[in-house]
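Excluded from the complex is one protein chain; the other protein chains are retained at their positions.
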Amino acid sequence: MSEHHQRLPHPVGSMSTHRIEALADGVFAIVMTLLVFDLRVPEVPAAELPGALFSLWPKFLGYLTSFVLLGIYWTGHRNQFNFIKRADQNFHWLNILFFCAVCLVPFSTGLLSRYSGTWLTVAIYGLNLIAIGLMLFVLWTYATYRYHLVDPDLPPPVMRLARQRSLLAPAFYVVAILVGLINPRFSLIIFALVPLLYIFPGLQHFWTYLAHRG
Amino acid sequence: MSEHHQRLPHPVGSMSTHRIEALADGVFAIVMTLLVFDLRVPEVPAAELPGALFSLWPKFLGYLTSFVLLGIYWTGHRNQFNFIKRADQNFHWLNILFFCAVCLVPFSTGLLSRYSGTWLTVAIYGLNLIAIGLMLFVLWTYATYRYHLVDPDLPPPVMRLARQRSLLAPAFYVVAILVGLINPRFSLIIFALVPLLYIFPGLQHFWTYLAHRG
Amino acid sequence: MSEHHQRLPHPVGSMSTHRIEALADGVFAIVMTLLVFDLRVPEVPAAELPGALFSLWPKFLGYLTSFVLLGIYWTGHRNQFNFIKRADQNFHWLNILFFCAVCLVPFSTGLLSRYSGTWLTVAIYGLNLIAIGLMLFVLWTYATYRYHLVDPDLPPPVMRLARQRSLLAPAFYVVAILVGLINPRFSLIIFALVPLLYIFPGLQHFWTYLAHRG
Partner (left out) sequence: MSEHHQRLPHPVGSMSTHRIEALADGVFAIVMTLLVFDLRVPEVPAAELPGALFSLWPKFLGYLTSFVLLGIYWTGHRNQFNFIKRADQNFHWLNILFFCAVCLVPFSTGLLSRYSGTWLTVAIYGLNLIAIGLMLFVLWTYATYRYHLVDPDLPPPVMRLARQRSLLAPAFYVVAILVGLINPRFSLIIFALVPLLYIFPGLQHFWTYLAHRG
């Protein structure tokens, strides 16, 4: 960028990413917190409290799973912005669509824990997660296209690996939805296990290794 | 600005915009997330769930429309702060009034999706959007008046175009309210189509072009 | 500050104010947005909607008043941090107590608009506002004591004026609570008028003038 450009106000077509990141952090913080709203304090006589609390376990499991899945997506979004240095209007809009899908998670989680044996709710929850994952993929693909929003030093294997990784979870969710046709409980197990793929240190070291190698 | 001024603490009459932007991001993040609160998990027997979910479609559409409209206004506000470099007390207050209108969107959206065939709710929703748009116009007009809060390098055509653009949506909403007198459904179509004007790449390239030309 | 100190990690006894400001912006954004939660979409036949909406006016007025009052307090807090450059643990805690009072505003506003003719709710609302105002006074007094958290260049008249201004609103609220013993409606008028004192340009120019004179 020429020195002349740097001293002009940033043109609208090339903005800093600071406020997208701030909105992202706000949206994720609220969505994560609202998940707990589904855990309502039971209104029963004190003697029946243990049973009433125990019957909350599907909601509690739904809370934990969605919290961790949101954690994965937040981490994924944040990792992208480690490399993304600029934003343009289209990128702005793609982020808003991403947030739009993220904000639906408390609803689809609530649906899943209320009707946990139904394929329909499994499918809606899975589609919601797929939508978030695909939006992350679109964000990264758009940002890295001809390096127009990312650092020119970004190593191609990191770029490729990040793209593949963002498709990994949606692929599992497609499987989860299909398996749910046989038994919706199996889907729940897949939803709960996917996070392990991302937290599992092996994959992560590979990722870090690539990030350093470039 | 003289060097002497730069080393004094910022006088109250000329403050950085950092915290207005932080409050804006917080308010938009929460308002966008609260929109989903209107999508309540139905409490019906599992067999009736498909029908119950299907009957949520006006709420879902309302959610999507308001989310995207809020996205437009957030983007508009953020675009302004690309050029706005300072704030004073009046500008502060104008922003608080802007947020005040933004925070009413979940209420007016809920009203519209609960009573979607009524002109009254169309008018309230439209007036809420008009209020937000006019506040954006006022913010920009105030900030650019004699360049007192914006960068002196801001090209006049950008300043003018931004002013005009912020009046574009309110003009459509006036039409939407009037058309609603004939049939409220028509208003809903206009509300849902206005975002396309802003996302449509043609207009946007024009905008970017002007931003670079100045 | 010696160069040696600047290169050490900030000791706990002297921290940057960045995260207090971030928490403040988050708390105010949420509290302002939650105020609207009291405006519930009426559940009536469409024909009765105009009447049902009209009967929301005390809640709507409560929303507006509290929003603007919170805007004043947010502005007051933000103005202080224009001058406050450091934080210590005590200052941290005083801020948390300040937020604790701020977070009660949706509750006291809800109480006031639900029971608007009762002195008790007027008194609770007034006490809540007084608590916020006094905390602002305490924050400023603590921060400016021997200049230990503020810029050493802060002119004494600004320091004094800011202290006096933060006591101005609480004084009016004491009057409002007392007047409420005669007629609670009078209190509501005072609550709604106080913001004008802060927005009124005259006072503000005086403030700016002093800020520049120091």
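In order of appearance the chains are A, B and C, and numbering begins at 1 in each one.
One rule holds in what follows: contacts are C-beta pairs under 8 Å (C-beta built on N, C-alpha and C of every residue); 3 or more make two chains touch, one makes a residue touch a chain.
From a predicted model like this one, the values you see are computed outputs, not experimental measurements.
K.L.:
Looking beyond the chains shown, say which of C:S66, C:T121 or C:T144 touches the absent one.
P.N.:
C:T121
K.L.:
Have a look at C:P106, C:P170 or C:P195 and name the one touching the chain we're not showing.
P.N.:
C:P106
K.L.:
Given the contact definition stated above, which residue among C:G26, C:P155, C:P170 or C:P195 touches the chain not shown here?
P.N.:
The missing chain is touched by C:G26.
K.L.:
I need the residue numbers on subunit C that touch the omitted chain, in ascending order.
P.N.:
8-13, 15, 19, 22-23, 26-27, 29-31, 34, 88-90, 92-93, 96, 99-100, 103-104, 106-107, 110-111, 114-115, 117-118, 120-121, 124
K.L.:
Write the list of subunit A residues that the hidden chain touches.
P.N.:
Counting over the whole complex, subunit A touches the hidden chain at residues 21-22, 25-26, 28-30, 32-33, 35-37, 39, 41, 43, 46, 49-50, 53, 64, 67-68, 71, 74-75, 78-79, 81-83, 85, 151, 153-154, 158, 199, 201, 204, 207-208, 211-212.
Heads up, the rule we're going with is that only the chains that are shown with their structure count from here on.
K.L.:
Report same or different for the subunit B and subunit C interface, where same means the shared residue numbers exceed half of all residue numbers found there.
P.N.:
Mostly different residues: under half of the interface numbers shared.
K.L.:
Fit subunit A to subunit B on CA atoms, both being copies of the same sequence, and give the resulting rotation angle in degrees, nearest 5.
P.N.:
In short, 90 degrees.
K.L.:
Of all residues in subunit C, which are in touch with two or more distinct other chains?
P.N.:
As it turns out, subunit C has residues touching two or more other chains at 26, 29.
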